[in-house]
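Quick one: structure below, then a few questions.
One protein chain is absent from this view; the other protein chains keep their places.
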Amino acid sequence: MKVGLFIPCYVNAVFPEVGVASYKLLDHLGVEVDYPMDQTCCGQSMANGGFEDKAVPLAKKFDQLFEKYDYVVAPSASCVAFVKENYPRLLKKEDHLCQTSGKIYDICEFLHDVLKVDRLPGKFPHKVSVHNSCHGVRELHLSSASELNIPKYSKVKDLLSLVEGVEVLEPQKVDECCGFGGMFSVEESAISSCMGEDKVKNHIATGAEYITGADSSCLMHMEGVVDRQKLPIKFIHVVEILAAGL
Amino acid sequence: MSTKHTKAAERFLSDKQQETWHNETLWFVREKRDRMAFSLPEWEDLREMANKIKMHTITHLDKYLDQFSEKAEANGVIVHWAKDAAEHNQIVLDILHGLNAKKMVKSKSMLTEECHLNDFLISHGIDVIESDLGERILQLKGEMPSHIVLPAIHLKRQQVGELFEDKLHTEKGNSDPTYLTRAARQHLRNEFLTADVGMTGCNFGVAETGDVVVCTNEGNADMGTSMPKVHIVSMGLEKIVPTVQSLGVFTRLLARSATGQPSTTYTSHFRKPVDGGQMHYIIVDNGRSDILGNKEHIQTLKCIRCGACMNTCPVYRRSGGFSYTYFIPGPIGINLGMLRHPKEYSDNVSACSLCYSCNNVCPVKIDLADQIYRWRQNLDSYGKADPLKKTMSAGLKFLFERPGLYNFALKFAPLVNHMPHFMVYNGLNEWGKGRELPRFAKESFTSMWKSGKVKPKK
Partner (left out) sequence: MSNKKDILYSLQRNISERYDMPDIDLLEGIVYPDPLEKFIEVSKAVGGDALVLKPEEDINEFIKTHYPEAKTIASNLREIEVATFNPDEVEDPHSLNGTDLAIVQGEIGVAENGCVWIPQNVKHKGIYFIAEYLVIVLDKTKVVNNMHEAYRQINFGEKGFGVFISGPSKTADIEQALVVGAHGAKGVTVILK
């Protein structure tokens, strides 16, 4: 099984340790991992901002770069959701048949559904509050959305339960948006900041030491709030916990 | 980089106490809705059924409206057809003039808001009385509704108390909701008894029977149609359901989604005029048939106006109904405003973080967030795209299309961390108003990979 690792632009620049943890985890689980060098960005931020056409050449490039792998895996639910949901339609504009949308996975999804991981070696003796990101929940279905009357589940919590010592908590308003939303965070900065503050408060109220989740973009947004207000909580991507000790 | 919504939202947020109350109160309604949804094992099947019935009905509206109007006429109802708001308003006025009517009581109707009916009638000397308590408060105050189901949600009890002191001569300083509601009951009872005509909106029109169904908690639609002998129904043409049996699907969903009640107090089915009276249906298009031809937005025609999308919307809850420029706010309002007039109402398209919660609460499964995403793609063609966002997107595209340049940028990005604070957190930096900027890592993942630093611990 050959996996192409996709490290989204902001993870690459701001959270490279998340990329490293992803690689170590996949390698530990016996997966052959390759990192195609010419990758850049999936184009989501432009598209969500209203400039989907600007994402089309990026989509084509992405698809060509990753089509040779059995799976494409990325530590970012939101970027994965964008590729999965929008690439086939975007690439149609270029008469290009999308190859990657069917085989791209968020890393949690990949570990849970494809590798069906049932043990992990690490320990993480801390209390964490899980951030259920909008696109992770409502597009990739990493957990049951709070609005829907369907059986409750959470792939992220299932995976975390494999790590020794971790105490998993969830905030009130369990999957309310943190207010990032790409360009929304600058266009509607007042509302976005308010949403971020409210979300962080709910996470802090759980008594957790860390906020963790499958989307670095949400974590980055909330970290901005926490840094500004000097609030007592830290951030860690869920992959870093899953890769503890590797 | 701001829209009218952005600026209005900032004003709303400046009263933190009010914003918190608004946000939490509507969230409480969302939670009540959740409890109702979770009390029915078939909830998701019900939503899917409602979606399918609506898609079928709106794509057979020609057939069903024909059937509906024929049934209604056979039942003794006078059916009128209006292509737009002006025709609708004129029809109402003509009916009133024909009866020599001076006073009309009406129940809540988003369609009459859409048509600006009240102003029109008042300018022609008709006394129009809104009878839903929230709508009456707003009418007395000279304001618009800020929510389609909870129209006065932006007001505090003290404001209502002061208003009633002035208009209804209630006790000074008494803002107890029960006291104020009783005062309104007495005041409006008199209006019901002296009105010449009662008007209602329409929640559902049943094609196979010609019935009109109106749902209220207060009983105002019933009071307004029980005392006067004439009942005028103002209905959007998308309100049709095919059968009585399909009506059951929607009456089960409506109140549960709207307010978290198992049913509205009154679900009234009108079929015939009262003895010796008249009943009129005004079936209104006003742009709806055009929406039917718009593949990207046809689903808005499924809307049953429950307001659930507003209650769950994290942006609506924190910015209030008046921050939107269209009279219907929230996710459905963003879409309906754009369908009404894209250039005029494009300011609302920014009011969405694309969290998709609205899609999940919608009882008829309208793809609300997907539609907002689509509108954003079109803003540029209306000349309404934000220039800064456009520049940013073009810049990002330029960068991301060039892996070499991207890697070069990654290498030097950490320098931003060392820029003086005033350069990074200036007026141009919207992010920096409420948040610190992320700090770039010393070395990017790409660079680490290239130099062989990404390795398993052996």
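Going by the order they are written in, the chains are A and B; count residues from 1 in each one.
The rule is short, and it goes like this: a residue touches a chain if its C-beta (ideal position, glycine included) is under 8 Å from a C-beta of that chain, and two chains touch if they have at least 3 such contacts.
On a predicted model such as this, the values are computed, not experimentally measured, just so you know.
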**Study point:** Partner chains on view for the chain not depicted
**Key:** B
Check your understanding: Which one touches the absent chain: B:11, B:124, B:169 or B:189?
Key -> B:189
Point to revise | Given B:8, B:85 or B:133, the one touching the chain that is not displayed | key: B:133
Practice item. Identify the residue among B:11, B:269 or B:455 that touches the chain left out of the display. Key: B:269
Revision key, fill the gap. Contact with the hidden chain, among B:2, B:139, B:203 or B:246, goes to B:246
Review point. Given the full complex, what residues of chain B touch the hidden partner chain?
Key: 25, 28-29, 40-42, 45-46, 49, 52-53, 55-56, 59-62, 65-66, 69, 75-76, 79-83, 87, 90-91, 131-134, 137, 150-153, 155-157, 160, 177-178, 180-182, 184-185, 188-189, 192-193, 217-220, 222-223, 226-227, 237, 242-249, 251-252, 255, 259, 261-274, 283, 285, 289-290, 292-293, 295
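One rule holds in what follows: only the chains that are shown with their structure count from here on.
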Check your understanding: In whole angstrom, what separates the CA-based centres of chain A and chain B?
Key -> 32
**Study point:** Residues of chain B defined as touching chain A within the complex
**Key:** 1-3, 5-6, 9-10, 13, 19, 23, 27, 34, 37-38, 40-41, 43-44, 312, 314-315, 318-319, 349-357, 359-361, 373, 376-380, 385-386, 389-390, 392-394, 396-397, 399-401, 403, 406, 410, 413, 430-431, 433-441, 443-446, 448-450, 454, 456-457
Review point. Across the complex, what residues on chain A touch chain B?
Key: 7, 9-17, 19-20, 23-24, 27-28, 35, 37-41, 43, 45-55, 57-58, 61, 134-135, 138-139, 145-150, 173, 175-177, 179-198, 220-221, 223-225, 227-228, 246
